[in-house]
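See structure below.
Just one protein chain is left out here, and the rest sit where they should.
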Amino acid sequence: MELLSPRSVRQKLVGLVLVATLAAILVAILAMIAYDLRLYHTSWIADLETQAELVARTSAPALAFDDARVAQENLELLRYRPKVRAAALYDARGKLFARFAPDPELTFPSMPEADGVRLDGDDLVVFKRIVNDRETLGTVYLRADYELYDRLLGYLGIAAVVLVAAMLVAYFLSRVLQAVVTRPLLAIADVAREVTEKRNFSLRAQKLSRDEIGMLAEGFNTMLAEMERLNAELEQRVRERTAQLEYTNRELEAFCYSVSHDLRAPLRAIDGFSQALVEDFPKELPEAAQRFLSRIRSSTQRMGQLIEDLLNLSQVSRVSLERQEIDITEIAKQVTADLRGREPERRIEISIAEGLRAEGDPRLLRAAIENLVGNAWKFTSKTERPRVEIGARREGAPPTFFVRDNGAGFDMAYAAKLFGAFQRLHSNTDYPGTGIGLATVQRIMHRHGGRIWADAQPGKGAVFFFTLEPDG
Amino acid sequence: MLALLLSLPALAQTGGRAAEIQIKAAFLYKFGGFVEWPPKAFVEPDAPFVIGVLGADVLAGELEQLVSGRTVHDRRVAVRRLRRSDSLAGLHVLFVGQSEDARLPEILQAARGQAVLLVTESEDALAQGSMINFVTVADKVRFDVALPPAERGQLKISSRLLGVARRVISG
Partner (left out) sequence: MAEKFILLVEDDADDEELTLRALRQAKIANEIVIVRDGSEAVDFLFGRGGHAGRDLSRMPAVVLLDLKLPKLDGLDVLKLMREDRRMALIPVVVLTSSSEEEDMLKSYRFGANSYVRKPVEFGAFASAVSQLGIYWMLVNESARR
């Protein structure tokens, strides 16, 4: 048992009782000792003074009539008081008249002192004048044992034993009796611990006593019941909300489906018939008209692309994330191959680091990489020696991947707009685009718990960094 | 001076008649404190304690010096030198000196039954009716006490005095 910092209520209670017992007993013992010793002191002194008085009275005649023998006999009666170690009578002139001392080594003062009692080493010394008819006949001298210190030591010894015994009794008693208080409390504590560990709010504490602890148990149970109820309510609400969300999600999916299908068909008609006009009526349509039709066509195609991108963006949010081990290097290579396939005449250096691995959704990440690499491809179209690099930064966790190009770049002042939907940092004539791609990529990264950011210089190129896990 | 007088024992041991007289005078005074007189012995509350001395003028002189300012039983002490024919009335203590040895029996007889402490310094005085008789033993002044005459005179001699007496005759 740690004496200095008890951890349990039991130990504290027992410790409390022991301290109180110790204090009470100490006070009692010390008080008794003090009282007794004081009593001893005063009564012993009174006794000696009385004894001196008696000796004085009985020796008065001997002194008056100069009978040293009788005086001696009187003194020797004191042998029946072993505590009186020596006695003497001095005559009226202060000369030693008679003496008595069993111990031959004892010395007597040469002159009597004034009446009184004083301590001389381990003994008490008493002087008392003998007066008869207002005459001082002489002085009585007594030397007696003063046992105060012996008594004190004796008492302290007893006190120590009593104290130890009392403490033992107190300790065992309190250990047994503390259960009255702690058992109900510990019962509650046990339930509390289990509730905390298992988060099981259906448990209840037993009310084992009718004191404040019993009230605590009741209050605790009331709380638990409330929490159970709230929990159930919460879960009910969550279920309802989830059902609502699922319903909404399904509606959204259906919506997207019809969008993807129904919006495209009219666009196709616009584009197709515009083309038909140009093809079938080359002579009837003036140059300007043909140009107008061509602009109609390109707008239609842009819109088609926009629909595509918007659908992708919404898909990213709707689709459930499946985390798998993916090979980013492989995806990048495939995407690059696709791009090359579409524009085989483009001369562009693409470097892909080996062994880029991560955990994430393969479909979403493919879309993201398509977008990033596609951007790099697009924005280096006017660069002399275009170069695109795909890799990962070595240091830090989580791993940071990047797509770097030396193309048009952009002004970092507008970096905040980079990932906003429909925000563009270049005009459509310079580089075509809908402005949704990066918003989609950002959404993909965020869904993985990671993030994406960019660094660029106008005319020098841009690098896009992304992570697929939360930081830290 | 007084202390000196009271510590005569030392001088007594070195001898000398003068010393002996002084000691006897002192004892004479002191006897009073160890004896009880009947109430009729003191007529008035402020009546003095009277010690009569017969046939010992020097001792009387010593006694007179000794008792001035002193008390016995809280009474002032007076010393009366007596002539042969003086009456014993009003005495509390009577000391008969050695010089009156011849007349001792008739004096003692006259004082018989009275509340007067009879103190003598002659041999056989106790047998003749004295109550306290001085003796000299080994150069020390001691005394013997006879109780029956004291009882006849209704005097109570304290046992404490008896304790220091050489001999006590109790009848």
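Every chain is named by a letter (A and B) in the order it is written, and numbering of its residues begins at 1.
In this text, a contact is a pair of C-beta atoms (placed from the backbone, for glycine too) under 8 Å apart; a residue touches a chain by one contact, two chains touch by 3 or more.
The structure presented is a predicted model; accordingly, all values stated were derived computationally and were not measured.
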For the chain omitted from this view, which of the shown chains does it touch? A
Looking at the whole complex, which of A:A265, A:A397 or A:A416 touches the chain that is not displayed? A:A265
Just name the one of A:Q275, A:Q290 or A:T329 that touches the chain not displayed here. A:Q275
Quick one: which of A:Y35, A:Y149, A:F172 or A:Y257 touches the chain that's been left out? A:Y257
Contact residues on chain A toward the hidden chain run 257, 260-261, 264-269, 271-276, 297, 300-301, 303-304, 308, 311
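In this text, only the chains that are shown with their structure count from here on.
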So what's the Cα centroid distance for chain A and chain B, whole Å? 106
Considering the complex alone, what residue numbers of chain A touch chain B? 57-58, 60-62, 64-67, 70, 91-93, 95, 132-135, 137
For chain B, which residues count as touching chain A in their complex? 3, 6-10, 12, 23, 27, 30, 33-34, 70-74, 140-143, 158, 160-161, 163-164
